[in-house]
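With one protein chain withheld, the remaining protein chains of the complex are depicted in position.
Right, subunit A next:
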Amino acid sequence: MENIQKKEGQRLLSIYYTAGYPTLDSTLPIAKELANAGADFLEIGFPYSDPVADGPVIQHSSEQALINGMCVEKLFEQLKDLRQEVKIPVFLMGYFNPVLQYGVQRFCEACKAVGVQGVIIPDLPISEYEDLYADIFKANNLSNIFIVTPQTSEDRILKIDKLSTSFIYLLSSNSVTGSTLEVGESTAAYFQRIQDMNLKNPLVIGFGIATKETFDKATDIADGAIIGTAFVRQLASPNYMERIKDFIEEIKG
């Protein structure tokens, strides 16, 4: 699996949103619109009843998606024609239990079949991934994206870099989703520390990116940034489809 690509000077923008929210069938239309509007890659969340790493906005979108009838099976059905409709890289993001119930092997095969590039499963630990699942991911040419926080030790970051493909998900602070990015002294030092490690994977900053200003700050330091909560909030509006283009243009400016 190749790393996500960027041109010289480009700031990569990725958007996270929850499949099946605001309506069951909005998953693919939103992806198409985001790609048209200029997003560089996507994370599509599949919902779980107990999303411990998420703040209230994404929790709410997951809850509503479940009420709407979203599930892993349904998501793969909706993404059947993904590669004809959406050309930018797509990652799936969610918690481990729905994957375990679907079957890890079956899940990875389905990702490959629809053309998903990688997955982000925050509560699948590195050791379990290595011992039980890494071979399955590799066999399906699927990236497993790992998260690094300001508290992650250097040894662990090096290990993560070795296991990673596509990109490393760098958290701006140790927090659940929906926090605000503050690039104070300690955050700047943390980003500097990681840049100095010269990792082989691109770095993408997530959690707390909401505006052009925070996006620019994040992409001054990293290859790209992910916006989740601020985008999901937009989806609560009745004319959310029309607003997607403006939202992306506003950020990329």
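Assume a contact is a pair of C-beta atoms (placed from the backbone, for glycine too) under 8 Å apart; a residue touches a chain by one contact, two chains touch by 3 or more; residues count from 1.
Assume contacts and distances are computed from a predicted model.
Per its UniProt entry, the chain excluded from the display bears the name "Tryptophan synthase beta chain", taken from "Carbon-monoxide dehydrogenase medium subunit", "Transport permease protein", "ABC transporter ATP-binding protein" or "Tryptophan synthase beta chain".
Contact with the omitted chain, checked across A:Leu24, A:Ile88 or A:Ile147, is made by A:Ile147. Annotation: of A:Tyr102, A:Phe137, A:Tyr190 or A:Phe247, A:Tyr102 touches the absent chain (contact as defined above).
Considering the complete assembly, subunit A touches the hidden chain via residues 48-53, 55-56, 59, 63, 66, 71-73, 95-102, 122-125, 127-128, 146-149, 151-153, 156, 171, 174-176, 179.
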